[in-house]
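Of the protein chains in this complex, one is absent; all others appear in place.
The block that comes next holds chain A.
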Amino acid sequence: MRFLFKTDYEDDIKLFPHSGYLVSYGILLALLLIAPFVLSSYLMSQLVFVCIYAIVGVALLILTGFTGQASLGHAAFLAIGAYTAAYLQKYNVPFPVYFLAAGGLTGIIGAMVGFPALRLTGIYLVIATISFALIVEEILARWESVTHGNEGMRVKTLSLLGVTVPRDSPTFYFLCLSVLVLTIVGTLNLLRSPTGRAFVAIRDSETAARSMGVNVALYKVKSFAISAAITGFAGVLFAHKLSFISPEMFTLQLSIEFIIVILIGGTFSLHGAVLGAIFIVMIDPFLTYLKDDMPGMIAGIAATFGASTATAGNIQSKVAAFASLNGLKGAIYGIIIVLFVLFEPLGLYGRWLKIKLFFQLFPLYKRATFKRQKIYVKSERNR
């Protein structure tokens, strides 16, 4: 086990606390860089979605995880980013310009949402952000001169510095990956700056933050704006990846998926956004795999336990029928959310930390280390 001795603040805010970080992240980055030459084109496409979801996850973590302001409206920010890109593209605006414009516009709208949100906490904020998202969805469907309504908009192939970048080329993947890495590094830097410290202070106790001289209103609006702007950048990539956008892609369902990303990944660390994004994007191919291979597998198991061919075939068709039921994906989503909230509130990254600590402290690991405190006394209404 390694002990880190911190002798001043500079030690505490290092991006890489010790050389092990550099090695492991270096290996990870190298693997990601050779990925397009190894993986199949389908997996590459999923990997691009992982990057996009992870960018949104990081954005949501800044707002929800570190500033404590829950939002169920991030699909709307994504939509604004995507539509800005698609609209500006029609006028032959170059990519870097509309990329930045999308982020900027989304950030401004995020700040405008943040202002009213100053007065709201807890469930009220959740409900207000849901309403905001529903209103944006309706505007996208109705403002036909700009958004083409429910017909949707085609997004032309990305062209960067005169070179066209098709949406399934390795270059596009590298673009998404570099935006993700920049976002993560930028967010890490933000979080160790006074602004990030103020965010965390607001999350932990608004009253305490205010009495320490933090301008709560200003930092909440900043947090909303930054989070929205990053989501706007992700929206541009999302639009290019899908090459077609329409209002029904940016529903409440998508906002909930983003929340699931950080819930499953873990809301206390940026690792959570990436892990959660991998989980949520990979669940689709996994379910398809189950749907195709599970019935045969179960029938095989039944056959080895002495079931006759007819029974095994029967079981196979039953399982296949069950696996192809319409709502199975939703049901599995629901169960996963509930199980994570109940049993793994710190998410996948929390589980990783627990396992790591278990081996570091072996045999002295205590479960209580990660136990959350329950508060029955104080009503959240009076806060």
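In the analysis below, a residue touches a chain if its C-beta (ideal position, glycine included) is under 8 Å from a C-beta of that chain, and two chains touch if they have at least 3 such contacts; residues count from 1.
One rule holds for everything that comes next: contacts and distances are computed from a predicted model.
In the listed set "Amino acid/amide ABC transporter membrane protein 1, HAAT family", "Co-chaperone protein HscB homolog", "SCP-2 sterol transfer family protein" or "Simple sugar transport system permease protein", the entry agreeing with the UniProt name of the missing subunit chain is "Amino acid/amide ABC transporter membrane protein 1, HAAT family". Summary of contacts with the chain left out: across A:L252, A:A307, A:A320 or A:L357, the touching residue is A:L252. Annotation: of A:G26, A:P94 or A:G122, A:G122 touches the absent chain (contact as defined above). Within chain A, the residues in touch with the undisplayed chain are 64, 70, 116, 119-120, 122-124, 126-128, 130-132, 134-135, 138, 141-142, 207, 252, 256, 259, 263, 325-331, 333-338, 341-342, 345, 372, 374-383.
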